Structures are given as structure tokens and as C-alpha cells.
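Remarks on the structure that follows.
Here the complex is missing a single protein chain, while all its other protein chains stay put.
Take a look at chain A:
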Amino acid sequence: MPISIEMTAATAGMESATLVRWLKAEGDSITEGDVIAEVETDKAIMELTAPAGGVLGRIDVPDGTDEVTVGRVIGWLLAPGEDASALPSTTANPPAAAAPAEPEPKPEPTPAEAAAAMPAAPAPSPAASAPQPASTSRPFASPLARRIAKERGIDLTTLTGSGPRGRVVRIDVEDLEGQAHLGQALPGQALLEHSGMRKTIARRLTESKQTIPHFYLTLDCAMEALLEVRSTLNARGEKAKQPYRLSVNDFLIKAVAIALQEQPAVNVSWQETGLLQYTHSDISVAVATEGGLITPVIRKAEEKTLVNMAAEVADLASRARAGQLPPSAYQGGGFTISNLGMYGIKEFSAIINPPQAAILAVGAVEQRPVVKEGELAVGQQLTLTLSADHRAIDGAVAAEFLACLRDLLENPLSVLV
């Protein structure tokens, strides 16, 4: 009997992915575990492995198909001795029918259970905790949207609805209509198709800004001492057996990791069922890539040495830029640092990365006039802006955290112990 190859979920809660290309052709022999196709999720490109051995009998979903639903059959493996006549017809396998069944509803935990579970609970992955439209056997769409889609041959299952409960409304099909007529853009215009990653960023940040009550705290740090320590260490690092070079950002990550341990009230996540408290300082570091922003996670940063951490950050950043981060590398952080200092940005306010409750926006270290003991002087200054979720963190708590962070940065030796 032929074996179906299905789109599998790379992460919990993943609903669909783009099938970038097949690495095998129809008729190729395949061993179980062979990489047979490349799949792009909203965060990374992944490899799809064969669920069994055999001959690739038929490809149902061609290269470059967007939003292939998890569970949808994308191809068939034939056992030895079978030929294509053993394959089911393609119409017998509509994508909707192959969609995963809705999971059984879980009973709500009692408050006591929820509280007891909290400290040990693993950090939720963003995908799992972000609100998702309920899995349905058909897309909700307004009558008008359905009529327009039918007239223009648009597959409603490929759309994300803007209406209540994810209902596809006119604006959604008309936006798509604009994309479909890319070649007809007016002179001086070009309509660039959204990547899956772009859509995810748009959706999650919109949701964040609309649902999380942000507040912002800003303070300046004197960086002379830290720059001096960094300079001393880097001079030694050049000559070390394993050479290293520390950035200001590495100090920052380490300082934040320590500050989070000292102010655990900031190392939290707002959940409808309760406040999730993280044990470790798992710090997401924003990395700009060609496709968009991605945030690999430095786990247990409070336990790592500066040197080890610097190496890890460099590795994650380069893999991220290559689009090769596995989901496990960018899921589950508890706090995000976004640093635009390298562009000379003095200060900015960042949007919280849900379900986290805070993000630190870091500007450039620069020389600024400062007043020291009544005298005007030139100082090396860094401006930090913390965005916090007021549902989870009160202003005074966040201020204490930020003050603690400044203290660590201004007394950098404390970061080393």
C-alpha cells in the first residue's frame, strides 16, 4: 500500500509552511530518513525527511506552494512492487480533509493546579502561546469575500482573515487581488509579495501593540568603566589560545541576565491563566536578516561566561542570516534585547515580543556632554529604553530592574563575577 508523505509540523502550533522545493524526483528511490524536500516556515527553512523507504510515486504539491497546511499530503511513496496505479486519485485528497482534527479541549486547570505548575512549567514557545484562529474544516469568509474569491479564482484557504474570528473579508481578497496583478502595478510602483516571515512579523507585532499595554522607561548609563574593562579584556583576547573579542552587546546580555535574576519580577510572561515566572535568564537577541527580524535565544545566560556567550551569539547570528536556524533556536526566550547602536541610533522604543513581558531597546555608546559634580564634562553615554507589559510588570518594578542594570553596566566587574 502506498504511504502518504504529509506536511509535518516543525513546531507545536505550526499550521502551514511553504514547500520550497523537492530534493527528490518522482521515481527516485528513498530510504527512510532521507531529506526529500525543503520547507520554509515563518521563521526558517527546514528539511523534510522521508517517513519511510520506497520509491517517490507521485508529487501532489509542487515546488513553491505557499501555505501548505500541516497534515496535507504532499506526495506518495510506493512500496517495492507497487506502481502508480496503486495511488489514490488526487481529488480523493482535498487539503481540507487532510487538515488535522481539532484537538480535544483540555479542562481548564484549577487556580491551585495552575499555581503549582507555574515554576516548573517550561517556557512556552511563541507559536504555541500566540492566539491562533481555531482549526476549522473550512475558512470563514464573508459572502462578499467568497463571491469575489470565486469570481477571481482565489483559494480562500490561503488567506488570513482580518474580520472577527479570522473571517476573510473584502479587504483580504482585495489585497490579494493587488498581489495577483503585480505585473500591472502603476509606473513607479512595485508590489512585493509578503514572505511567510514578513506576515508573521506583521501579525505578531500588530497583535502585541494592540493587546499589550506598553509603557516605556528610559535612562542613561555612563559607559567609561565598561569600555575600559572591555578594552583590557579584548587586548588579552587577541593573544589568547582561543581568541575572543567581546562586544558591548555581550556585556549587555550578561548584565541583563544577572539583573533578571536579581529582579525576577521582570522575568515573567502574562498569561490569561496566571503570571508565568521564568527560572533562567533566556535572552532573545534581535538579529536583522534579509527576510526580517529574528530572535535567537541565549539560554541560561546567567550561567554563561562572557566569552562563551560571545561565541554563541556570533554563531546564532550567522546561522540566522543564512536562514538555517531550527525553530528550537528561536523559540522560548523570556526577555529580548534589541540593539540598534551600531547604526548610531541614540535611543528608541521597541515593541514587546509576545508572550514576553519586556524588551530592552539599546542605542549607541557615544560621547555626550554630562554634568559631573556641577561641572560640564564629556562622557561616554548609552541610553536604554525598556518597554514593559503593564499587565505583568508595574512601573516601580521595571524602574528597579533598569536601575539595577545601570548599576551593573557602570560597575562592569560585577558582570564578571
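Criterion: a contact is a pair of C-beta atoms (placed from the backbone, for glycine too) under 8 Å apart; a residue touches a chain by one contact, two chains touch by 3 or more; residues count from 1.
Convention: contacts and distances are computed from a predicted model.
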item	value
Missing subunit (named according to UniProt) among the choices "Permease", "MFS transporter", "ATP-binding cassette domain-containing protein" or "CheW protein"	"MFS transporter"
Touch with the omitted chain, as defined above, among A:21, A:147 or A:203	A:147
Touch criterion as defined above, residue of A:79, A:169 or A:288 at the omitted chain	A:169
For chain A, the residues touching the chain missing from this view	142-147, 161-164, 167, 169-172
